[in-house]
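Quick one: this structure, given as structure tokens, is what I'll be asking you about.
Apart from one protein chain that is not included, each protein chain of the complex appears where it belongs.
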Amino acid sequence: MTDIFGQTLNLNYGLLLPEIVLLLSSMLVIGVDAFKRQLKVSGNVPVGLALSGLLVALALSILQVNVDEDFARLVQIDSFTSFFRILFIAITLVIIVGSHEYIEKSVSHVGEFYGLLLLATVGAMLMASARELLTAYLAIELLSFSLYIAVSLARSDQRSGEASLKYVLLGGVASASLLYGLSMIYGVTGATQYHEISAVLSAGDTGLTTPLLLGLVLIIVGLGFKASAVPFHMWTPDAYEGAPIPVTAFLSATSKAATIALLLRWFGGPLLPIASDWQFILSGLAVATMVVGNLVALQQVNIKRLLAYSSIGQMGYMLMAIVAVGSGYASDATSAVLVHLAGYIITNLLVFISVTHFFNQTGQEEINSFKGLAQSNPYLALMITAGLFSLAGMPLLVGFFTKFILFQAVVSAGHLGLVTIAVVASTVSLYYYLMVIRQMYLYEPEDGTEQWKLSLTGYLTTLTLFVSLVVFGLWGTPLYAAADAAASMF
Amino acid sequence: MTENDGYFLIALIVLPLLSAVCLMIIPSKERTLIVGLTAISSLVMFFVSVYVFMAYSFDGSTFQGVKSYPWVENIGLLGENGISLKVGIDGVTASLVLLTGIVVLPGTWVSWKIQHRLKDFFILFYILTAGVYGVFVLLDLFFWFLAYETALLPMYLLIAVWGSTRKEYGAMKLMMMLMAGSIPIFAAIFALFAEVGLGTFDMEVLLSASKDEDFQKIFFPLVVIGCGTLGAMFPFHSWSPDGHAAAPTAVSMVHAGVLMKVGAFGIVRLGAQMMPEGALFWGPALVALGITAALYGAISALRQTDMKMLMGFSSVSHMGYVFVGLGTMNVIGMTGAVLQMTAHGLMTALFFLLIGAMYDQSHNRDLPNFSGLAKQMPIWSVFFVFASLASLGLPGLSGFIAEVHIFIGAFRSYPIVGGLAVLTAAITTTYLMRALAQSFFGEANPKWDSLNEMTWIERSGAAVLVAAILLLGLWPSPWIDRIAPSLSQIPGLMM
Amino acid sequence: MIPIEYFLTLGAILFGLGLFGVLSRRSAILILMAVELMLAGVSINFIAFASYLDTDAFSGLIFALFVITVAAAEVGLALGIVLRLFRERRTSNVDEASDMRW
Amino acid sequence: MPDISVTIGMQQAWLLPAMPVVAFLIISFFRKLLPREGDFLAIIGMLGILLVTLFIIVDFQGFFHDGEFHPGEANVYAFDWVRISADNFLFLIEFSTYIDAISIVMLIAISIVGLMVAIYSTGYMQGEDRYGWYFAVLSLFVAAMLLLVTSGSLVWMYLAWEGVGLASYLLIGHYWERQSAAEAAKKAFITTRVGDVGLLIGIILLWKATGSFDIQTIIAAATSGQIGETYLTVAMLALFAGAVGKSAQFPLHVWLPDAMEGPTPASALIHAATMVVAGVYLIARFSPVYEVVLVARDVILYTGLLTAFLAASMGLVASDIKRVLAFSTISQLGFMFVALGVGAVGAAMFHVLTHAFFKALLFLGSGSVIHATGRQEVEYLGGLRHKQPITAATFIIGSLALAGIPIFAGFWSKDEILHAVSSYASPFVYIVLAGTALLTAIYTTRLVLLTFFGDPRDRSAFDHAHESPSSMTLPLLLLGLLATVSGFFVFDAVGNLFGFSGGIGYLVYLHHPHSFHIDWAFASVATVSSLTGVIIGWVYWHGGAERAIKARTWSPDLHALLVNRYYLDELYQGIINRVVLGLAGIVAWFDKKIVNETGVDGGAQFIGYFGYRLKFLQTGKIPNYALGIAAGILVLSVMVLARA
Partner (left out) sequence: MLKRIPLPAQFDRIIIGGGITVGAIGVPLGIVLVTLVAFGVISAPEMVFFVAAIIVILGALGCVLLPNIVHAALSLTATLIGVAALYLLLMSEFLALVQVLVYGGGVVLLLLFGLMMTNAQDDPVVTDGSQKPFAFLLVSLLIGTFITLLLSGDWGNPTAHVVPFELFGERLFREFALPIIIVAVLLDVAITGALVNVHTASNDLPEESE
């Protein structure tokens, strides 16, 4: 390997350029922000830096789409990684562009906030690309740590600190569980490289089945916590409610997607040989998650909590698909999960950014404060409606297509029962989405509510997301093709 | 029908969607523009529907006007032609397309008097229309189901925003029940795909592919339950009276007139055509459910006082005939079922148009509150009597020709059911005649002197439906010549 | 030589006791300490495996090293949050940080 | 004439219904634009029908040879209405016309009475609201009726069958502003439709057995013994159920008296002359089949007998002039069914023809009375012969025909029925029928006496009364003539005079043509009983009618029973209210409470409640959350332990 100076280095750092760019720009953002006054720069410089860092990283990631190489046997840059890299960078980009007004207004420590988002993105990207347990673990912690703090950054909101505390303490327990599980895997297989683990496990009986099972349980607990699987989901609604809305969006998008990426890497890779041992656990969790998430959502009055429970339910569907990964449909199920994930993220971001703008205008986040939005801001009402319908899997929107593909994959893998539960849960979910839509369309706005408009960036992001919602809903081929390419390594 | 006529089928989906998009761009203030656009688009849809119906002629091939565009293929689960935008019709759908065209036309006309957010109404209304057309013409299971759900998607808002009486309750109930109904359909579609295992949702392929008999026996009832919910089959009919009572006029028309038929059509397409052996196995159960629904709806209707509730239960009863016809699994009964879909669609659309025309003025639909309405609204009453006669199966009107096929079909295999079905027609007479005698005739109640006659637009709309009812009733062979040969392609179907 | 089971048992016990601490304590700082106990149990596992099983690589040891580091960082981070909570509510009792529920 | 007869004959029978349909369409859509609201169109239509009927009769005559009619295939006009064909399978509903002698009798009755009624109505309905609409519906009725009697396909016959029911419904409810009219229309429609359930079932059963709707095919199949006897009996009884409803036989006769709410000319046409004999026509058409199923024939016989007697007894006490005539109609229809029941199809059809004339005459006469006085309760009439001589004279002619006094038409036909009964069934039937004839004479006499004789009881109505305009009296006179002479048609000599070789009698005797003969023994018995009836009537009701009032006190219970029509209406109403609506109430309750509130809403609430309970797991406290995690770990590890 030669670097730009023509010198040979031990490792090909070029492979990690997107991550490095993001790291550097996060440092830069934090630094510039800290010395804003001294440097006499305007308030827009940090966000500009963050955005340019993201754009550069995005460009670099796109350049590396066709790469299939490893970095020091620790991370693998392949199509799967590229898919998630682009996804994560795009999420962060959209969140920052879509909600920078909110961030300027309602987040303390703006510079740190941007920096943390970038670092969390790096963590998520590494989670998706790791091919070794320690790296994966540290990537998880990088993402989690950034989010612990980001959650606590809502300005003048006591709930923020509480949310952060709940997240960090329970997160500690969960990561201890995960580590315990990893230690078992390591103990049984003697390896931390995925492919070595895979080789040992597929070689047959090690005589250590029970410790391995214990390890599996604890890994599932640890990742289940990150993925908000019931009963490890309890932090989710509180953290979602207390966090600044962009962070909530980030939690529901990047954090979940990274966890799914990791789950796919692990359960579709090293742990695949022992699929029969974890499938039933994951099925149970998936069912509990779908059922509890959607049922409790029925009773929510706060939009963020509602979306939290909704995202718990959504994670249930994806866990279900991971069960299918174990049934000999690794590639098909993976591409289905990925396409659903992408669709879900587009949808969820649309909803969250719309809610962010609503909050900017009104300062409200109760569901009944959406009363009459269809008259005070019909555009936003349409955006939220489209988003919620897409979450419910209604047609013409991307949610329908991705859910269809996802469920079909699971059925094809022979889990019709799971899918039936999922479809029932998804039908229940329609009810609470409709409760929000009802507020917007059926009732008159409160007296004195005037018509208002979004900011330019608000229009830009929501419209972009909306258009992709509809386009991918009707013509999901590009999305599915990308997902399929990413899943080709399974 | 030539292959190029497939473009007309695509137009049937695209036209309403395009209208919806155009409406989105038009500012809400421009009422004239909105009315003009909808007038043109509904007329065009009507004529295209008529053309499609006329152009279809049975030539031995199952589907005609087939156009296929690959959409998603060779990705993941999906193999060759995994998901394709494929259109095509058979005789059954040809007649249902025509029905849709006929019902949407007056549905559009009567909606012009909506004052509250007219534009939004039409956007949703045309999305609904696109969904309904889609279900009939699409030949890819993915898009079929997409269209199916698209037809349900706008229902909640259409009813809850523009409806009346217990609109929120009715809307939510309708939406949730229908979505719950799509659960088993969903499951059946997935299972079908997995069972055939060719990695394609192409319905033509799925139709001809061999399916395990046990598979068919398991999944046919799921299809029946799912589609039956939309078709208001007892005991999943509960949304129908409440939903219809709450819905605005045009939505009731399209919903009772066409959307319920989508449910019954689902049983034909996904059930009988896809899983003939399952259908043969479960036919008796379907007949039993159907006749129960027919009797149950009719008897319940005897005690209803709200006109729309009456029509809701009446629809349950009439759709019961459809299920009886489908369950007979012989060509006459099934032809009768499809005819009954059309007949009931026209007749019930007329009913809802009329009820809407009056309710808009009186804000009252309770039969005992009225008396001698024929005095204040003579033309309206004539139409109403006509609709009632069509509903009770008077020969010469659409209901009879359909019912007689169903009765004959039922008698061939299940004489008792046939007898009960004929008896149901008598009960139908009873409740309709009771309503007429009580509220339309007799001394006029001066309280309603302020009621005006129907507007000319409403009269024209009603006239369109009346003409169609008469045409089908007096000259049914254009329908039968299309429906029966297509149905007789179902393997194992009794002649 | 000491059988590896001894260490594993001790690790499990430590993990369990830590979990017990998390469940039974109400002070945020005590909960943090309990989490440290759990991590200590994990570290014992890792090092035991590394020493006993792994003759070639030392991933377990390195894992343990990073676990210790991360644990330390986590304590720092969490303490900051606890302090903020204390400043906002004059308490470090986690039960009182339950504004958000249901 | 020959030129036209080539072009218009039995093949063109479809013209018969087509002409009035055109009239109906033109009048109903353009009546506001037409002079006199288009009534002339209806009359033109009727005239056209009469003309075509004549052509058809002439054409039909050409097929008489070997002592029998052989119209055969030459007669049938058909096209496919519904056709479903597949290999080895053909489902065909044809539109076809088929004319035989029975049809021709019906055609004569319909065309003549229809024309008379139409002309009469121009006077009777003068100045009413919905004048044009009345004529439109009248045309519709005639069209349907003609289709009914000419159709060769059962489905089209059923279509027409319901069509006449519809027209009847519309005409009964013509004065819908009166609640009673609306109720009567409803009752008529529902009651006849109950019978039609049977008819339709019968049609389908016959189709199932023969695979055809063509009446001739079915008859051929049934008489050749292709169909099992029990099956055929059930099917034919089901057909008869339709006839019971339409022809107002017991127990479905209740609608006909109420149907008098309609305009009187309409009653004359529909509820006396034509529609109500559709049942007779139906059974007559299928008479070869009924020859095979004797059980069904007995049912017809006794139904007819019971109806004839019950209706006559009710006619004795009815106070409304039209209702008396309605009961008389029911009774006379009973006579016809008795004739059919004994297999005397010719007698039945003969009675159909004569009855059509004299009963139409009576109705139109009563219409004239009502038109003049505005009253129709006989208690308030009287002495009208002074004011309305023509009406009175023609009414008396009609009554004499009804009572069965010799020379008048009714005598011949009724005598024929009595004769057939005497030779066929047990004496009981004959005695009851003769007794009924006696009753007929009694109530007919009563009606005439109370209306036209004695002193006027309602002075103002009497003063008001006047003879009707010529548009009304002319039909009366014509029908009076027919009521007098139509009985003679059956004599060969008369037939030959009109150019029918073999006499008109052959027309009504379809399958066993024989010349009409009269058995003077039976005839004298009938004459005596009729005259006795007239005398009894005279004794009781002439003058002040004190005896009649005394008779009332003689047995008040019997009187009440008769006045209340054996309480059958109350019974039916009770059944509808208690049983049917009660059942409906139970079903509606079941739907509301069980299906809807418990099943659907309850299910939704249950799910919601589940969510409500579950949400309280979210206590907001970190240790609780951690407990969740710990419990999760424990459960999962125990699970794997159990599995391992």
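By written order: A, B, C and D. Residues from 1 in each chain.
FYI, contacts are C-beta pairs under 8 Å (C-beta built on N, C-alpha and C of every residue); 3 or more make two chains touch, one makes a residue touch a chain.
Being a predicted model, the structure only gives us computed values, none of them experimental.
The chain not shown here makes contact, within the complete complex, with A, C, D.
Although one chain is not shown, part of chain A still touches it, namely residues 10-11, 16, 23, 27, 30, 71-75, 108-109, 112, 115-116, 119, 122, 126, 134-135, 138-139, 141-142, 145-146, 148-149, 152-153, 155-156, 161, 164, 188, 207-214. Summarising the interface, chain D meets the missing chain with residues 623-624, 627, 630-631, 633-634, 637-638, 640-641, 644. Residue-level contact of chain C with the missing chain is found at 1-10, 12-21, 23-27, 29-30, 32-34, 36-37, 40, 43-44, 47-48, 50-53, 55, 57-58, 61-62, 64-66, 68-77, 79-84, 86-87, 91-93, 95.
Criterion: only the chains that are shown with their structure count from here on.
Taking each chain's centre as the average of its CA atoms, chain B and chain C sit 63 Å apart. Note: centroid distance chain A to chain D, computed from Cα atoms, is 78 Å. Our note on geometry: chain B versus chain D, Cα centroid distance of 37 Å, whole angstroms.
Contacts with at least two other chains are made by residues 19, 22, 28, 31, 94, 97-102 of chain C. Annotation for chain A: residues 165-166, 169, 173, 177, 237-238, 299, 431 touch two or more other chains.
Those residues of chain D that touch chain C in the shared complex are 615-616, 618-623, 626-627, 630, 633.
Those residues of chain C that touch chain A in the shared complex are 8, 11, 15, 18-19, 22, 28, 31-32, 35, 38-39, 41-42, 45-46, 48-49, 53-54, 57, 59-60, 62-63, 66-67, 70, 73-74, 77-78, 81-82, 84-85, 88-89, 94, 97-102. Taken in their complex, chain B has these residues touching chain D: 173, 176-177, 235, 237-239, 242, 296, 299-300, 302-304, 313, 331-332, 335, 372, 374-375, 389, 392, 394-396, 400-401, 404, 407-408, 411-412, 415, 418-419, 422-423, 425-426, 429-430, 433-434, 436-437, 440-444, 476-477, 480-481, 484-485, 488, 495.
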